[in-house]
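Mind having a look at this structure? Questions to follow.
Missing here is one protein chain; the remaining ones are kept as they sit in the complex.
Naming follows writing order (A, B and C), and every chain is counted from residue 1.
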Amino acid sequence: MNAFDDTLHRALARARRRALPVRTSSSLSPDPDVTIGIATIKIVTEEQIQAVAFGTLDRAPTVIVRLDPIGRDVSDLLPFARFLNATVQRSIVADAPMRVWLPHDVTLEALDVLGHRYWRNQTASAEIVRMGELCRVIAHEATIPGQQLVADATAQLQGHVVTGMAPIEEGHLHAILAWFDPAVADPLFEARERIRLPASGILPNTPDHPHDDRVDRLRKEAKSASGAYRQRLEAQIDAILRNWVQHEWDLMVAGRRAFLDLGLPSAGLDGLVKDSTKRVAYALTNGFFPARQPDHLAAQLSVMEAGQEKADHAALESDPLLRAQAMRAGAVVAGTVSAVRQPRPKFYPCDIDVDSSQSVVRLRLDDKVSIVGTNVTGVVRGLDTTPTGGTRVSLEITGGVRTQSVLSVGAGVELVRSAFAFVNLRALGVVREQQSWIFYGDTAPTIAARPSTGQSALAIATAARRP
Amino acid sequence: MDESIDIDRLRSEEAELQRKLDELRATRIALEQKVKPQSRDKARPLRDLVLDLVQDAGAPLNSLLLASVIRPLQGRTIPATRFGTLSNDEAKSFDSSRARPVYLCHCLTHDQGQAVKRFWARSDWPLPERVMGPMTGRILFLQGAAWTINLARLVEAGELVADNPEVLKYVAADQARDAGLSVKRGEFPYEAWLATIADAIDRHIGEDRALRETAAVVLASRLDDRERLFGTRKGLVSLPGSTPSWRSAIE
Amino acid sequence: MTATRQARLDHADRVLDEAIERSLFGTDPVSIAKSPPGAGKTFLVECAAAVAAGAPGMRVVIVTPGVSQLYDIAERLLAYRLPRIELAHATHRVLPPSLVGRIAASSGWSTGLNVGPGVIVTNVHLLASYLHQLGPGSFDLMIVDEAYQLAASDFMLVAHLASRVLMVGDPGQLDPVHSADTTNLEAGAHKIHWSAPAYVLDRFPATPVFGLPVTRRLLPDTSDLVQASFYPDLPFQSVVDPAERRLEFRLPGLVPGIDHALDAVAAGKSLVVVTLPGAPPPHQEADLDLAGLMAEIADRFLVRQAQWMGNRALTESDIGCIDPHVIAGGAIGDGLRQRGRGAIRVDTVERWQGLQLPISIVRHPLSRPSTPTGFDLEAGRWCVALSRHQIGCVIVARASVGDTIRDYVHGCDTVAAGARDSTWRGFEAHRTIWNTLVAQDRVFAL
Partner (left out) sequence: MSVKGSTALVRLAGNPDCEILGAMVLQEGSEKRFFERVVGEPYDREFGERQSSKRRGAQFERNAYAGDGRLLREAFAPMLGRDADALTVRNLIDDYPGSKDDARVARLRITRGILRDSVAGRAVPDIIIQPQLLLPTRPGPKPYFFIAPDLLVWSPLAGTYLPGDLKSFIVRENEVAASDLARVRLQLGAQLLALRHEYDQIDQSIVVPPSGMLLFSKPNGLAPHAPRVEDIGGAIEAVRIGIAAFLRHRQKVNDLRAGAEPYTVVADLEPHFEDACLSSCVMAKWCRQRVAEHVADMGDVAGNVLGDMTMQRLLDLMSGSAAPSDDHEAIIAEQLRALADQHDEEQAA
């Protein structure tokens, strides 16, 4: 959506005092059976998790509060590790996809750092190491466009609605939610009040809620205290952290609810779900390996690019609003079938012309396209300007030739370029075998010189030119 | 109703804290009686203490290292600023009429003869011992680390008494880690550490010493007695903006 | 021809000879030829192919990033007597009419190809799909055309197929485009998202590089500005004889501003600016008035019967409109059709890359509402837009561009940690060019 449209939506949202959807379809598939949530409170800059709430979303979370998050002993994280491992096991056994809900990307970062710290830690227990590995798998998958494993409540809302606030304020989940709550009379005022306290997986530290400083001080005292006194200090730390990690959890649950209540259909995402599930299942079974070798890096890059292309395509296919925007930029071509050249109905060969009033068309000769909402695919064989300044697209139909409904004169169609991006693992396999020095060597080899012609290249070329 | 509960809670808390305080006091007194020498050291002026430690180390020592060793060794916490005043006091006492047999003084940069205030030495050492060349920082760090590790070794061998041997072990381990040695939790291979550090020192000591000796000759001829101990007096730095005609070079 | 121009041409020939000699017969497995716009890059590729396929009897493969370049090269090579000239493209593609019946074209790879000395032209993705039929030593020489448009991650797939590689490309133009976030790759040891030559030079700085020292397309005034702004490491000069690029109008100018700009082009100023007052309307996706102006300018060239002196009268195919944004381009197209000039090509910078024509009309990328983005400032895009024309380039902008450049404060957050700041370089180029054009009275305000 361009800046102007976005702004008008904000203005309307402010006038209506509620969030406005900017999508008519969802970019997130429905929650699978194995769906969990995780919320964390970290120590700022140290990036150590000091409290974590986790569980399934239908009941109150399990909460772990860490009294000494900086210390080397991580046995207090075991319940979380076991939960994560068990969840993963469930999805592996059921051979079904998994979903992890998070309140926002800060939680994802916290989990990724946790992963980095323990997935190769020799002094930690096997369960903790596995937890670290799973965190890395989750965080890595989250970086791939179109992935369906991680659902970030804030990002989902930001991606599907606008509010009457400034975009920068929409990073605050609690603030966005004010625009969904009918009980809130003035969402703008309420949202800005809420922004005073963080919703980013950290403790507040305002004059009226100086919890971060307080916990810091309590920890210091507790270190040198003992007995019942120490217990009392620890109880206070526990109470504060428990309260705020629960707050994060509640925001996540409310954010998910608000998103689901938008009731956006999630059609056309099967391909993305399949890819995502396959990638995650592989990593969960075979372990996480960060890409370092050039071929792995190339694979990773093309996985991301293919993901992006497929996600964009799925969104266009299923979202008329996005298609309307894409038409202005010529990425989608809407028109009417003006001619069908098909010697035998329902059989190949079949060529059609589509006349569109659009002058801006981004299709090129030999592009593979599909007709939105059908199984019909084709290749662009001609692009001509119509007398009225529109465009005539000639297609050679290569799939769905029996779909007469659109393969007949007068039928209204929308053409969109097919998402043919794929990861050429086979080629990358060969690359790995061949180990070309350019990518795998440290020094450039010298090769045997060839006998020169002793003539100027220009002279030779001139001589070789046809008269 | 609620208040009374609170008051009771506070009373019990108070009582317990009192009990803990008494316990603590008792343990401390017991300890102090056990280790007399340190308790005497606790009373000694920091100046004398540093003079002895530096003498014991046989090389200039860094304020930070001194502070972190004195704490477990003597049970004394020295605030960082204390070394600043120590430096001034020493210079003052040098300027006063009453001469002392030995002064605490600083290392000097090899080229300018400026004081390197964080490194402490003794005035009765030959000048080259206190000159800092390009690699001297490394050498002094390694020598200080070796000295610390050796202290911990002696304490463990029962040849030396420390106020808090456990902490001293970890201070030593930190030095080993800073020197880039592999340090495993709870393991203190003093001998191995000392050997590796000795090698590291050998790599640079020759060249460093030569440079320090030549530099010392020049400095000795250039500096007066006071400067030889506390460094050349700083030249003035003119700060910009003093005159309206002044223009910045970046314009 | 003046002596200096002749000297430059001779030097250029020597560089070309040396580049081919070293890359075909020397001991370095990879060589890189850097070429400014219109330096005869494709000619270098032709010569290298002709030499290699001749006496040395090499099996040469010419690899292009995309398919359009592939057809262009094939077309050019048909002008040579070569022992073998073949073309291979994807199975779903259809040969352009101009090549039908003139070249042995293969849909996909087949065993009959690449037998004996000769040249085959194809693109990276096709080769990558048939690696199982190919292997190390499949070719004696691989020439990578438009190499700076080919990502290292794509070149990787075919790098092992030839013992010698000659990369030829223009370092000042658009880098390979990635839709994915490459932030982490930027810190890695393998910057496989960079262009192939940039990757090679990053890992093997000693790789022989040959810089083509002349442009045969750009007139001296454009050449000097483009070189200074976009090619700090590639010195080159124009060898164009202004006398051979003279433009004259059969009809005198009537429309103030526009015709003054056109007359300036005729007077030999190959880069001029026409500005509309004010700033672009923020509520429009395309600045309709500006688009109209671009169409009108194109129209004026033809209405005034522009002649390429000693050559021909300009037609619609001699003029092109370049707009960085598709939607804005659409508005220009509408304007042109309204004036009955529908045959004048309007396209984005990406699609003009690699092409040349007598007259280009370019929308200034900073002529847009609000503060410039990384996209607007991208140096490569601006470089391509300003280096297509053989005779004249008319930049069209809102007067606000001057203020935009004057008031710009760099955000410092457009590129990843440790990355070269192409956005800032782009801004510096914009500033240099704009200020120069203003200083040289080449800005015509309406």
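Just so it is clear, a residue touches a chain if its C-beta (ideal position, glycine included) is under 8 Å from a C-beta of that chain, and two chains touch if they have at least 3 such contacts.
As the structure is a computational prediction, the values presented were derived from the model and not from experiment.
Taking every chain of the complex into account, the omitted one touches A, B, C. Summary of contacts with the chain left out: across A:31, A:76, A:181 or A:216, the touching residue is A:216.
Which of A:49, A:98, A:165 or A:369 touches the hidden chain is settled by the complete complex: it is A:165.
Of the listed residues C:9, C:419 or C:437, the one in contact with the hidden chain in the full complex is C:419. Mapped onto chain B, contacts with the missing chain fall at residues 62-63, 80, 83-84, 109, 111-112, 114-119, 134-135, 137-138, 141, 145, 178-180, 200, 203, 234-235, 237, 239-244, 246, 248-250. Counting the whole complex, the residues of chain C in touch with the unshown chain are 183-184, 186-188, 281-284, 369-371, 409-413, 415-421, 423-425, 427-428. Not every partner is drawn; the one left out touches chain A at residues 3-12, 14-16, 20-21, 43-47, 112-113, 116-117, 164-169, 196, 198, 204-208, 212-213, 216.
Quick note on the criterion: only the chains that are shown with their structure count from here on.
Viewed as a network of touching protein chains, the structure reduces to a simple linear path. The chain with its Cα centroid farthest from the Cα centroid of chain C is B.
Looking at A-B and A-C side by side, the one with more C-beta contacts is A-C. Inter-chain centre distance (chain A to chain B, centres taken as mean C-alpha positions): 54 Å. As a whole-number value, the distance joining the C-alpha centres of chain A and chain C reads 34 Å. Residue positions of chain C touching 2 or more other chains: there are none. Multi-chain contact residues of chain B (touching two or more other chains) are absent. Contact residues on chain B toward chain A in their complex (touch as defined above): 13, 16-17, 20, 185.
Every residue of chain A that touches chain B in the complex is listed here, in rising order: 72, 123, 226-229, 232. Partner chain A is touched in their complex by these residues of chain C: 13, 16-17, 20-21, 24-30, 46-48, 50-51, 54-56, 67, 79-82, 90, 92-94, 128-129, 131-132, 135-136, 152-153, 156-157, 159-160, 163-165, 178-182, 185, 188-190, 192-193, 200, 203-204, 206-207, 282-285, 326-327, 329-330, 333-334, 337, 342, 369-370.
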